[in-house]
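Here the complex is missing a single protein chain, while all its other protein chains stay put.
And then chain A:
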Amino acid sequence: MRRLTMLPVLDRSGVRLMANELRDMLDLGGAIGIDAGKVERIGLAGIQLLLSALRTGAEGATEIRLIAASRAVEEAARVCGVADRLLSELLADAEVAA
């Protein structure tokens, strides 16, 4: 699994960079793990990028998973009402690990 570590600041310019990185990785093929564990600041654009990435994985041949999420990401996901969609696999993994 290729791993993409998100920038600490996922503002629009950060999101633009990360979106391009993800597209490049998609072109390379293979599963992608998104590490959002170091994200310190995230806006709606960042949340939408994560949702877009998961949707791309769900609808395409490439597996794309969120493998880590910082507190900032968790909080933003909760506020946006998409915590279940973004973090459910993380929670499931955590339960399995426990």
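Here is the rule we go by: a residue touches a chain if its C-beta (ideal position, glycine included) is under 8 Å from a C-beta of that chain, and two chains touch if they have at least 3 such contacts; residues count from 1.
The rule is simple: contacts and distances are computed from a predicted model.
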item	value
Missing subunit (named according to UniProt) among the choices "Molybdopterin-dependent oxidoreductase", "Chemotaxis protein CheA", "Xanthine dehydrogenase YagT iron-sulfur-binding subunit" or "Multisubunit Na+/H+ antiporter, MnhB subunit"	"Chemotaxis protein CheA"
Selected from A:Leu7, A:Leu54 or A:Ala69 as touching the chain missing from the view	A:Leu54
Which residue of A:Leu22, A:Val39 or A:Ala69 touches the chain not shown here	A:Leu22
Hidden partner chain, residues of chain A it touches	12-13, 15-16, 19, 22-23, 26, 43-45, 47-49, 51-56, 58-60, 76, 79-82, 84-85, 88
